[in-house]
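Removed: one protein chain of the complex. Kept in place: all other protein chains.
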Amino acid sequence: MQDVKTFRPKIVAFCCNWCSYAGADLAGTNRLNYPADVKIIRVPCSCRVNPMFILRAFQRGADGVILCGCHPGDCHYSTGNYYARRRMTLLFSMLDYLGIEKERTRVEWVSAAEGAKFAATMNEFVETVRQLGPNKRLEDLRCKK
Amino acid sequence: MNKFDKEQILHTSGVNVLKCMRCGKCSATCPSYDEMEYHPHQFVYMVEKGDIEKLMASKSIYKCLSCYACVERCPRGVEPAKVVEAVRLQVIRRQGANHLTPDDIPALLDEDLPQQAIVTAMRKYSK
Amino acid sequence: MQRIGVFVCWCGSNIAATVDVSAVSEALSHEPGVVFSTNYQYMCSEAGQNLIKDAVREHKLTGVVICSCSPRMHEMTFRKAVASTGLNPYMVEIANIREQCSWIHKDKAAATEKAIILGRAAIAKVHLNAPLTAGQSPVTKRALVIGGGIAGIQTALDIADAGFEVDIVEKQPTIGGKMTQIDKTFPTLDCAACILTPKMVDCAQNEKINIFAYSEVEEVKGFVGNFHVKINKKARYVDTTKCTGCGECTEKCPMKKIPNEFNLGLDNRRAIYIPFAQAVPKVATIDPDHCNMLKNGKCGLCAKVCSAGAIDYKQKDETIEREYGAIVVATGYNPIKLDQYDEFAYSQSPDVVSSLEFERLTNAAGPTGGTLLRPSDGKHPHTLVFVQCVGSRCSQEGKGKSYCSKICCMYTAKHAMLTREKYPDTEVYVFYIDVRSPGKNYDEFYRRAVEDYGVHYVKGMVGKVTPRSDGKLMVQASDLLAGEQMHIEADMVVLAAAIEPDKSARPLATMLTASMDTNDFFTEAHAKLRPVESPTAGIFLSGACQGPKDIPDTVAQAGAAASKVIGLLCKDQLTCNPCVAHADQLMCNGCSSCEKVCPYGAITYEDKEFRMPDRTTAIRRVASVNEAVCQGCGACTVACPSGAMDLKGFSNSQIMAEVDAICKM
Amino acid sequence: MRKIAKEKLGALLAAVGRDKPLYIPALDASGQARFTRWHEGLEMARALNTVRSAKDFFFPQTENLVDFKVKGKQIEIIDPRSEQEDFVLFGVRACDARSFEILDKVFLADPVDTYYQSRREHGTVVTLACTQPEETCFCSAFGIDAAAPEGDAQVWMDEEYLYLSARTQKGDKFLESVRALAEDGGEDAVQRQQEETRRVMAKTPLAGLNLEGFDGEHLNPLFDSEKWAELSQACLGCGTCTFVCPTCQCYDIRDFDTGDGVRRFRCWDSCMYSDFTKMAHGNPRLTQVERFRQRFMHKLVYFPANNDGQYGCVGCGRCLSKCPISMNIVKVAKELSKEVR
Partner (left out) sequence: MQEVMLEKAKELLQSGAVDRVLGWKAGEFAYDITPCVFASAQELEAGFVYNDFCGNNLSKYLIKESRKGGKVLAFLKPCDTYSFNQLIKEHRIVRENVLVVGVPCQGMTDGETLKAKGVKGILGIKTEGEDFVINTLYGDRTMAKKDALPERCLSCKSKKHVVYDELLGQEGDKLDSGRFDLVNKLEAMDPEERFAFWRGELSRCIRCNACRNVCPACSCEKCVFDNDASGVAQKAAADSFEENMFHIIRAFHVAGRCTDCGECSRVCPQNIPLHLLNRKFIKDINTLYGDYQAGEDTVSRAPLTNFTEGDAEPSIVTKGGKKA
C-alpha cells in the first residue's frame, strides 16, 4: 500500500462542453490551482457519458472519476443532464451495492461562471480519493505495470 | 413551538401542511364555521407554526363535524379535517388509554351502539 | 495508421513558463503514428498557422494535434487553417495545456507531465477521428403558422413584413381567436375589436399571407427548412370565392336553435352562419351537424336566397399539401370546463358564469347588446361576486391545474371596474388568494378598481354557492383578514376559470415531435435564452401554447417568434453540425429508447429490409437520425443498449481511447 | 491395494497438500461443489460431481500466451510462463478422468500444445469411484465404469476406509506420499462396493443409451437430418453446455490492450456462439441450427470418426442438469438414432 502522503491519484474528469469545460477554462483564466492529477475529457454533454466510460477509466487505472455538467435546468440541450443525473445516480448506487467505494465517483454541476467552484471541487475530490488510496476494488490487474 | 405534538399530529393525520396556499376555501366551505373558535384554515396554519396548545385547549376540535367538505374542496389536497381529527386524537392520547385493537372491540360492544359509532371509534382509537 | 503532426504552442510565456514545451514535443514525437512534432511561440499567429499548413503538406499528415489554449478559444482557427490545406478540418484535436494545465499548476515538472498526457489523449483520439462533412440542407422560404389568434396573426404579419410567404391554418371558420370574444383590454381599457380587427383585415389583404380558415393540420413530415405539411380544409358547403358575406342566408335558415359558440352558448345561431360581423374571411359556413339539407336532403333555402350562388351542398373536404421552412405553433388556450365545480353551482344556475361568458354578457356585440343582464331572468344584477383561481393553483388531479393562469387577476379587476363604472348601483366582491399584478401599469390598474371604483376585494375563498328558489345565489365565503365567514346574497357569480392549452395541441406536438410539459404546454428550447423556440429545430412557439399569457406578452412573443423565423428563412442553406448521432442500423433493435431521450425529435424509425447474418432477409424496425435536426448531445448513445447509436466526433471508441491514454501513465 | 481409515482423510489431504498444490471438490458459497485448492480445514464435498469439470486444471478457461510491451515505437515480446509446479487433483470421477484421454488426443497430437502438455506432465490425477450415480449419468454408454475410475491413482471410499491403488508411476508417488497412513488390504470391500455401484448404474434411466450408428459411415444422413431444426429450436445460444463440459476443447485467441502493450491470451470458446470460428470472410455457421448441429456432430460423429471410434463425450451429465432449456446430448442422440437405424 502506497503512503497516503506520496500517493498521487489518477482522476478523470468528464466535462460538458458548454458549462463545465468552460468553467474549467475559467478556473485557468483566474489561475485557480488544483492538482495536476485531474485530467479533463471534453464531451458535448453530461448525457454523453456512458457508464462504460467510467468503468473503463477504473479498469485502466483511474482512482477517481468525476462527471461535471450544466446545472439541472441549464443544459445546453435542455434535458441532457437530467438523464445523466438518473444514470449516474443508479450507477453509483450499484457500485456502492457491490461494495466499491462510492467516494471514487462523483457528479458535480458546474456552470461556465463557476471557475472557483470547479477548482474547489477538484481540490476536494482529489483529496477525498487520495485519502482512499489506490483503486483496488475495480482494478484490472492486466493494466497494472 | 410544540415539536412533539406537531410531529405526532403530522404523523397521525398524514397531512403535509406546507401544501396550504392560504386560500381559505376550507373555512369558506365549513358548515361549523360560526361554532368554531379556530377555523379549518387556522388549524392547518397553527399546526404548521407548532402553535398547538391553543388548538388542543379549544372546543373547536369537537365542533368539527368531520363532514370532510374542506377535504373535498381544498384545491391543494391539504385535508384540513384530518388535521382537526389528529389534534383531537392528540388530546385523547394525552388523557391516556388511547389505543384500541380490533380484538378489544367485542368486549366493549353494546347492542344499542350505532354501527357508525363503532366505525368512528375504530378510526379514532386505532391510529 | 494515421500520420499525425503535433504542434505545441508556447503561448508566449503563458504556457512555456510552466510547461517545458520542448520536452512535450519531444515526448509526443515518440507516440505511435506521430511523424512530426514541434513547438512554436504562437501557433495561432499567421506564422504559426503557416507552420501547421506547411507541415501538413510536407509530411502528408492525416491528423493534427495542437497543444495550446482551450479549444473553445482557437479550435475554429486551427480547423480553418488545416482545411485550407485540403485536410478535413475534423482531423484536428486540441490538447488544452493552457487553461487546464499551465495556468493552474505551478510545479513545472508536474505541469509538463500533465501536458504530455493531455497530448497523448489527443493523439489517441485523432487516431480514431474520421473526416466529417457538415451537411447542407435547403430552406423552403415559407412559414406556416398554426392558429389564427392574436399570436398567430401577429407572427404572420411580422414574417410577411419581412417579405416571406406565410400560411395561417385556423380551425375555426374565422381567424381572430379568443381576442375576438373579449370586450375591453387591460390595462388601457381600449376595445379589443378596435385593435384586433384591423390586424385581421391586414392579414386578409396582405398578399404574402394566405389564410386557411376552417382547416386543420393533418400531417407533418420533414425537418427544419424542409417541412412537408398536409392541411385538411374542411368543407364549408359554401364557395368562398363567390360568397360576399351579405348574410341573407343566415337570416333565412330555419334552424334557429343552435347554441352560438361565439357567444359561448348564451344565444343561438343558424345552421348556416357567419361567426361575427368582422369575421375574416367573411363568408358563411354550413354546420353539417345541424343543416337539414345536408342531413336529410330537405330544405335548400339558403341556396335559394343566395344571389351569388355560393352554396354548394356537395363540397368535400380538401387536402392541401405544402412545403414550409419553419412552423410556428400558436394554438392558444381555452378556459377549463367548470362542470366539476359543484360547489360553485356552475351547472345548476345560469347566473353562475365563467369570466369569458361574462365578457360576452358585457360586450356590445354580445347576446345582450352590451347591457349586463342576468342570464336566468334578464334582470339587472345588483350584487356580483367574482371568484378567483377557480381551477388554477390546484393540485387536485383531474379537477384543476397546478399552475397560476396568470391573466385572471387582471381581467377580473377589469370586469369589476367596468361593472362598477357602468352600474354604480352594484356591489361587487372579488374573492382572491393573492392579487398578482406585476407588469407595466398593472398594479395601478388593480388599485384603481379598489380605490376609485369601490370594488370589495376580500382575501379569502368562496366555499359554496347555493342557488335559492327566489333566484338569489347564496355565497358562503371566508374573509381571512376579518376572520369571519361571509354570507352574501348575490345576483351573479363570475368564476375566473383556469386556462389550459387547446386540446389540439397534444396531437399536434406529436406530429411535430415537439416536446410538451405535463400540462400540455409546449416546451421552449431554453427557459431563459430560447423562449420562443421549441427544442425541435424549425418549430417556434407563439402565445399561450407555451404558457399562460396576456395579450401584451403574447404579441411580444409573437414578434420574437417571427424574428426567429425570419432569421431562419433568410438563409439559403442550413449548415448542419457534423458531430451528430449515427445509428448503425445493422445493430439497431428499434426499441425506441433513443427516440425517447432525444430533445429534438431527430430520431425516426423505419421498417427496412436487411440481409441478416444467416443470409435471410428480414424487415426490421430501425432508427435513423436526421442530421439536419440532431444537435449532437449524445443522450441517445447512452440510452442505446446495443451501442448501435454513436456520436460522430465524440464516438465511444474515441472517448475510451482518451480515457485509456489518460489512465495509462 | 492399500487402505486408510476414513477418519484419516484429513491427514491424507494434509500429507499431500502440504508441499504442493492439492485440489479437492469442496462446496462453494452457493452449495455446489467445485475443485478448490486445499487448505487446512477445507472439507471434501460429498457431491457426486463438480459443476465445472476437472479439465480446468489442464486447459484453463483463460490462459496468457504471450505479452507484448510497447515502448514508444519499440515492441518487446515476453513469454509470461513461469515454471510449472507439480500438483494433485484429488477426487476426480470416472467420467472426468476419461475426458483427459480425449483432451490428450487433441492437445498432445502434433503439433503439441506445450501449455497443456506441461500441465499434464505435472498434474497427478487421483480418481474417486462413484457410489451413488444420478439419473443424469450415462458414462456407461461410453464404456466407462463409474466403479473403476481411471487416473494415476484410484480411490474407493466407504463408511470406514479409503482404498487406494496406483495405476501409473505418478500414482505410485502419490501412494508413497501417504504411505505412513496406509495399511494393506481392502480388495473385498472394493469389489462389494463396485458390484453395488454397477447394480445401481444399470438401473439408471439412461443406462440403455445406444449410440450405435453414430459414426463416420452415417455422417451424411445425420448431418442432413431434418431433426436438427426442431432440436435446436429453443437453444439460447449460450455457452453453458460447452463450459461445463469436460471434453469441450475449443478456444479463441484474443488480444487485450493493456494500455502499454498487448496481452495475448486464449480463452474457452463455444461453438454455440455466433462468432465462433469467425474468420475474415465471416462466419461458416450462420444459424443456431448449424452451430447446435456442430456441437453434437463433433462429439458423436466427427470425433469418433477421427479417433478410432472414441466419442467426444463421457456421459458426466453436467449439460443435462445445467442447460437452461434442458436440451442435451441425450435427447439429441435418442432423436437422431432414428435416422441411422
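We call the chains A, B, C and D, going by the order they appear; numbering starts again at 1 in every chain.
Criterion: a contact is a pair of C-beta atoms (placed from the backbone, for glycine too) under 8 Å apart; a residue touches a chain by one contact, two chains touch by 3 or more.
Quantities reported herein were computed from a predicted structural model and do not represent experimental measurements.
Touch, as defined at the top, links the missing chain to these shown chains in the whole complex: A, C, D.
Residue D:E134 is the one among D:D104, D:E134, D:D158 or D:E290 that touches the chain not shown. For the options C:A160, C:A505, C:V629 or C:M656, the residue in contact with the chain missing from this view is C:M656. One of A:W18, A:Y34 or A:Y83 touches the chain omitted from the figure, and that residue is A:Y83.
Touching residues on chain D toward the chain that is not drawn are 28-32, 34, 48, 51-52, 61-62, 132-136, 200, 203-206, 233-234, 236-240, 242-244, 252, 254, 256, 265, 267-270, 273-275, 320-322, 324-328, 330-331, 334. Against the chain not shown here, chain C presents residues 586-593, 596-597, 605, 618, 620-621, 639, 641-644, 652-653, 656. Counting over the whole complex, chain A has residues 51-52, 55-56, 58-59, 72-73, 79, 82-83, 85-103, 105-107, 137-142 touching the chain that is not drawn.
Just so it is clear, only the chains that are shown with their structure count from here on.
Touching chain A and chain C at once are the following chains: D.
When every chain is reduced to the mean of its CA atoms, the largest separation from chain A belongs to B. Highest C-beta contact pair count among chain pairs: A-C.
Between chain B and chain C the centroid-to-centroid distance comes to 46 Å (mean Cα coordinates, whole Å).
Rounded to a whole number, the gap between the C-alpha centres of chain C and chain D is 67 angstrom. Once the centre of each chain is set as its mean CA position, chain A and chain B turn out to be 51 Å apart.
With touch defined as above, residues shared between interfaces to two or more other chains in chain D number as follows: 259-260.
Shared interface positions of chain B, i.e. residues touching 2 or more other chains, are not present. Going by the touch rule set out above, the chain pairs that meet are A-C, A-D, B-C, C-D. Listed in rising order, the residues of chain C touching chain D in the complex are 30-32, 613-615, 660, 663-664.
Of all residues in chain C, those touching chain B in their complex are 343, 389, 391, 393-396, 399-400, 433, 459-464, 476-478, 480, 483, 485. Residues 70-72, 96, 98-101, 103-107, 110-111, 113-114, 117-118, 121, 523, 525-527, 535, 579, 597, 599, 631-635, 637-639, 647, 650, 652, 655-656, 658-660, 662-665 of chain C are the ones that touch chain A when the two sit in their complex.
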